[in-house]
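The structure appears right after this line, and notes come after that.
With one protein chain withheld, the remaining protein chains of the complex are depicted in position.
Right after this comes chain A.
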Amino acid sequence: MHEYPITKRIIEVSEEFAKKNNVDQVKQINLVVGDYSGYVASSIELYFDLIAEDSICKGAALHIERVKPKLKCTSCGQLFERKPFEFTCPLCEGEGEPTDIGQEFYIKSIEV
């Protein structure tokens, strides 16, 4: 649901950076989206063309780099991907705790 306003913001930020660099056409936006950011990449794609229509991002490609969330084992320090319904470390069977990996949501770059 909140992909609409957030897609608008993606276009705004891209426009700001393009204008700062005296560019009048954005060809690609490179976005980094963690799976725990709560955003659905396909919904952003769906809104993107619609919202970009009246902006200098019209026709731009949206490249989304997805990041799988990782937990850090509190016993051995290993970073690992969580299996559904558990937090157990695959190496030592210790317990994993959340990290920031997988919560990313930022514009990495624009291509002009």
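Criterion: a residue touches a chain if its C-beta (ideal position, glycine included) is under 8 Å from a C-beta of that chain, and two chains touch if they have at least 3 such contacts; residues count from 1.
Basically, contacts and distances are computed from a predicted model.
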Chain not present in the shown complex, as UniProt names it (candidates "PTS ascorbate transporter subunit IIB", "3-isopropylmalate dehydratase large subunit", "Hydrogenase nickel incorporation protein HypB" or "Aminomethyltransferase"): "Hydrogenase nickel incorporation protein HypB"
Chain A residues that touch the omitted chain in the full complex: 1-2, 5-6, 9-10, 13-14, 17-18, 21, 23, 27-28, 30, 36-38, 84-87, 95-98, 103, 105-112
